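The following block contains the structure, expressed as structure tokens.
With one protein chain held back, the other chains of the complex are shown just where they sit.
In this document, chain identifiers A, B and C correspond to the written order of the chains, with residue numbering beginning at 1 in each.
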Amino acid sequence: MVQERTLPQFQAPPAQISPEQGLVLYEDMILGRFFEDKCAEMYYRGKMFGFVHLYNGQEAVSSGVIKSLRSDDYVCSTYRDHVHALSAGVPAKNVMAELFGKETGCSKGRGGSMHLFSSEHNLLGGFAFIGEGIPVALGAAFQSRYRRDALGDTSADQVTACFFGDGTSNNGQFFECLNMAALWKLPILFVVENNKWAIGMAHERATSQPEIYKKASVFGMPGIEVDGMDVMAVRAVAQEAIARARAGEGPTLIECLTYRFRGHSLADPDELRSKAEKEAWLARDPIKRFEAYLVEHNLAEEGTLKEVRDRIQTTIDDALTFAEDSPEPSPDDLYKYIFAED
Amino acid sequence: MVQERTLPQFQAPPAQISPEQGLVLYEDMILGRFFEDKCAEMYYRGKMFGFVHLYNGQEAVSSGVIKSLRSDDYVCSTYRDHVHALSAGVPAKNVMAELFGKETGCSKGRGGSMHLFSSEHNLLGGFAFIGEGIPVALGAAFQSRYRRDALGDTSADQVTACFFGDGTSNNGQFFECLNMAALWKLPILFVVENNKWAIGMAHERATSQPEIYKKASVFGMPGIEVDGMDVMAVRAVAQEAIARARAGEGPTLIECLTYRFRGHSLADPDELRSKAEKEAWLARDPIKRFEAYLVEHNLAEEGTLKEVRDRIQTTIDDALTFAEDSPEPSPDDLYKYIFAED
Amino acid sequence: MAETLLFNALREAIDEEMGRDDTVFVLGEDVGVYGGSYKVTKDLYNKYGELRVLDTPIAENSFTGMAVGAAMTGLRPIIEGMNMGFLLLAFNQIANNAGMLRYTSGGNYKIPMVIRGPGGVGRQLGAEHSQRLEAYFQAVPGLKIVACSTPYNAKGLLKAAIRDDNPVLFFEHVLLYNLKEDLPNHEYVVPLDKAEIVRSGKDVTILTYSRMRHHVTQAVKGLEKKGIDPEVIDLISLKPLDFDTIGQSIKKTHRVIIVEECMKTGGIGAEIIASINDRYFDELDAPVVRLSSQDIPTPYNGKLETLTIVQPKQIEAAVENMVALKV
Partner (left out) sequence: MAETLLFNALREAIDEEMGRDDTVFVLGEDVGVYGGSYKVTKDLYNKYGELRVLDTPIAENSFTGMAVGAAMTGLRPIIEGMNMGFLLLAFNQIANNAGMLRYTSGGNYKIPMVIRGPGGVGRQLGAEHSQRLEAYFQAVPGLKIVACSTPYNAKGLLKAAIRDDNPVLFFEHVLLYNLKEDLPNHEYVVPLDKAEIVRSGKDVTILTYSRMRHHVTQAVKGLEKKGIDPEVIDLISLKPLDFDTIGQSIKKTHRVIIVEECMKTGGIGAEIIASINDRYFDELDAPVVRLSSQDIPTPYNGKLETLTIVQPKQIEAAVENMVALKV
């Protein structure tokens, strides 16, 4: 194992967040965690199929970034998209139903785990192929600028947050889009979730320069490294980047150092990551850490947190029931949705 | 017009080069210049067709880099490839014949101006599409390393020089290949001929960071800026990069600041570049400059240089005669060369 | 009526649609300041500004994906492929995102975008600049594929494509930009999904598109002199094919010749023949004749290039031959 990167230190002053905001973040992280745990259960029980990529361990990134956005901002994800969708406001029941391929799924059962969409929540996808979501996110960001500067709509200050992994940062689309975003000062956050692995490929074996945030520099774009296991740290960085983007000052590249607690997908035997590495990162569990922070700073009591967990457990159970009880798409609709008129 | 970049200063001590070497470079630059002038003449006289991209003004790059290579090294070019082919040793007559679509052309008349190939001279192409030659060059460089390190052939120390333009440096393949070359320490030179324009697109309008050589830094690769109008400067930089590559120390990115004295292709009206800009760069004509250098340092006399020019003029005239007199490919061979067995 | 060159007809279409709907914008290499390699966007940069006529870096895959994202969020991008061949670099974005995303998203998003530019075999442009991508893209679900062939249909079809709520691959031909035609002064739109009957006839149905329409027209002159009366149909829509028009013609002539510029294997003609087999097998008096380009990369040499694509004389001979067999 190569030398671990030292995580940047971040001391969040308690005043940075209100108790209410703290609970919003906490609830969102718990929702993500419980949702994924339920998926694993369903998959292993043979009730869910296809490739399913879980997000456990990375919750601080999704919650820290997306909960700092406005509801009319845009979110663009990858195949590891359940939790981004939940943070963006897509109801758990519609995400779960999608994973069951039901008509009530957010993609009407047509997409599945890797293709979550919700125009209502400005969730652009759900992209199964590496890197292909980055240009799409760029397009949403371009659209905001277009409305503001070409059409004169001063209210068009939406920001787009685009998520992807360390492995994806070696793909050409990443660089092409950094360039265009910086060149045209587009309101976009490139959020790299560096979880150290791309399936079985250790990040250091795939890149000649593992510090991804530094790549921003040669595009004249700010690049920031953040402890991706600390939701307060991610939130602080995200808020600043969002403010810059909204003010028309352009894009930011944010590299979140994080870790996935499970294999790449539920089909991955996960034999290559060392026990020591896994344990070191499990000890940084972003949820435990945030619980401690909330309690320590008197932002919430353990009892309140437990209430949140119980409530979310119910949400997940309801989502499952909803998904299981929902109807399958009708065979008559096999050709629906190919064209806009369908 | 944006502020011109200041060209890096380079003072070549005369001892850097022998009179013989000086004449080799001079002859190569003259060959490139006269060849292209003849192409323009043929095109305007309606004797040459297709898209023809000339190299006038950039000769110091081709001669400075390729004449520093060994004959068993590899060269990879673009659609602006005539002069790279000549520097690589492809006889002028076979290049000219190719432009006339003749069977004696280096690509047997099948390729044309944008598709020059010569396996005999390790010229990998002639690539008509932006950036697509970069991975191919990477493959040749990988092959050298493979032979040396996987097959134990210690003589396999060939270096690959890969040429492309400023506009191409915004394409994903450029970045993908920088990464792989640095990661695997491949013996390759990425030579960017920054002539400030990509057809009608000014470099500054296409990139968020115009200093291309700096992009190497985030791949852990040396990046060097050089006055591309000074063959001695290019040569010095190339020699160092080649030595590093040959020694197994990996790739180098070289940005040559240069200028094309003609339009993008012979079909380009060239209306966008300002007169002032053109004149400023014409004043830096690499051939005039090198002539002055040779004479000033007593490396050659004007009479010798004139002899070279006369000889090359004859070479070009002979090449033209050869091309015109050569046979067309036979219609019976329409299907030849599709498969290796043909 | 105003005599208009084909490239200007396209330009007018874009200009009119941009004037009509301010969510319409153009992007691509050199579309702005330079005015487009074939001048289809000339001066629009000055008229509409740098965001609505956006000069992009040379990054086809990403700017195509960007257009998809812009379309998903309510704009109507027109991508100019400086040469359509360059869009091979954007194959993934065109197939997976432009073509399939609406379906995969269960109808969450629509993707109104046009991808247009010059395709086809020009004059000694070499293999890579002489592509006929319609064959590569025809199997992609969710795409409409259109080929224009005259100034009149170029203008009307492009306007329709821009208004269409689906992704449209719109092929122009590098050798047709300077065709001239009198165009109506009033506004008009040509439907994307209707084949055009270029010439009514009874002896044989000739199906063609793009530049080959003009090779067919030339051949027809010779055929008329010999008393042969072919029906000529310009397919216009390469996907979906207009089988109403095609079928009616087959029921009349019972003989079909396809003249296409794409390569034979896996080309548009292959799908036409298969569809005719599916639908009109019993109407055929003879096998369909497929005149396609040779299955080779386009050679640079002018004579080989000419041999690679179908020439009017070959069309004439094939029709004559087919009609003779009838007797």
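Just so it is clear, a residue touches a chain if its C-beta (ideal position, glycine included) is under 8 Å from a C-beta of that chain, and two chains touch if they have at least 3 such contacts.
Predicted, not measured: the structure shown is a model, and the values here were computed from it.
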* Structure fact -> Omitted chain touches shown chains A, B, C
* Sort through C:L6, C:L44 or C:A135 and give me the one touching the missing partner chain. => C:A135
* Asked: Out of B:P8, B:G89 or B:G139, which is the one that touches the chain we can't see?
  -> B:G139
* Asked: Quick one: which of C:V31, C:I58, C:M263 or C:V323 touches the chain that's been left out?
  -> C:M263
* Structure fact -> chain C positions in touch with the non-displayed chain are 61, 88-89, 91-92, 95-96, 99-100, 103-104, 126-128, 135-142, 239, 262-263, 265-267, 269-271, 273-274, 277-278, 281-282, 286-288, 290, 295-297, 299
* **Residues from chain B at the interface with the omitted partner, ascending** => 74, 76, 105-111, 115, 117-119, 124-127, 129, 132, 134-143, 145-146, 149-151, 172-173, 176-177, 179-180, 183, 336-342
* To do: Name, in rising order, the residues on chain A that touch the hidden chain in the full complex.
  => 49-51, 98, 101-102, 107, 109-115, 128-131, 167-168, 170-172, 198-201, 205-207, 272, 328-329, 331, 334-335, 338
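Note that only the chains that are shown with their structure count from here on.
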* By mean C-alpha coordinates, which chain is most distant from chain B? -> A
* Structure fact -> Between the Cα centroids of chain B and chain C the separation in whole angstrom comes to 37
* Inter-centroid spacing, chain B versus chain A (mean Cα positions, whole Å) -> 45
* Structure fact -> Going by residue number, chain C touches two or more other chains at 56-57, 59, 61-62
* Asked: Mind pulling the chain A residues that touch 2 or more other chains?
  -> 172-173, 176, 179, 183
